[in-house]
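With one protein chain held back, the other chains of the complex are shown just where they sit.
Entry: chain A
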Amino acid sequence: MSTPRRRRTETLPYVIGYGLSLLLTSIAFGLVWQHVLSGHTALFAVLGLGLAQILVHFRCFLHIDLRRNSLPDLQLLLFSSMIIALMVSGTLVVLINLHSRMMGP
């Protein structure tokens, strides 16, 4: 059945994922908490770290990778990301435009 070696290859993603996500979370919170960065630099750093952590979660916890047998999941994910990008950017354009027209000077 399950050899010790296979057990390790199965447990490893969870341990690595947990470790990496703790690390990324701590860096992101540390940056803001200790005021290491400010303004736009801090914003982009936090968003970048968040994105990296989301990728770690997908890879380690949700088992999405580039292997052939998880390809349908990956394609679904990419398609949904496209839909989300379209809807979110559309919302932002419309609402920001509306805002500047109604609240402007």
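The rule is short, and it goes like this: a residue touches a chain if its C-beta (ideal position, glycine included) is under 8 Å from a C-beta of that chain, and two chains touch if they have at least 3 such contacts; residues count from 1.
Here is the rule we use: contacts and distances are computed from a predicted model.
Chemist: Write down which listed name, "ABC transporter permease", "Cytochrome bo(3) ubiquinol oxidase subunit 3", "Imidazole glycerol phosphate synthase subunit HisF" or "DNA-directed RNA polymerase sigma-70 factor", is the UniProt protein name of the chain that is not shown.
Modeler: "Cytochrome bo(3) ubiquinol oxidase subunit 3"
Chemist: Using the document's contact rule, name the residues of chain A that touch the chain not shown here.
Modeler: 1-2, 6-7, 9-11, 13-14, 17-18, 21-22, 25, 28-29, 31-33, 35, 37-43, 46-47, 49-50, 53-54, 57-58, 61-63, 69-70, 72-73, 76-77, 80, 83-84, 87-88, 91-92, 95-96, 99
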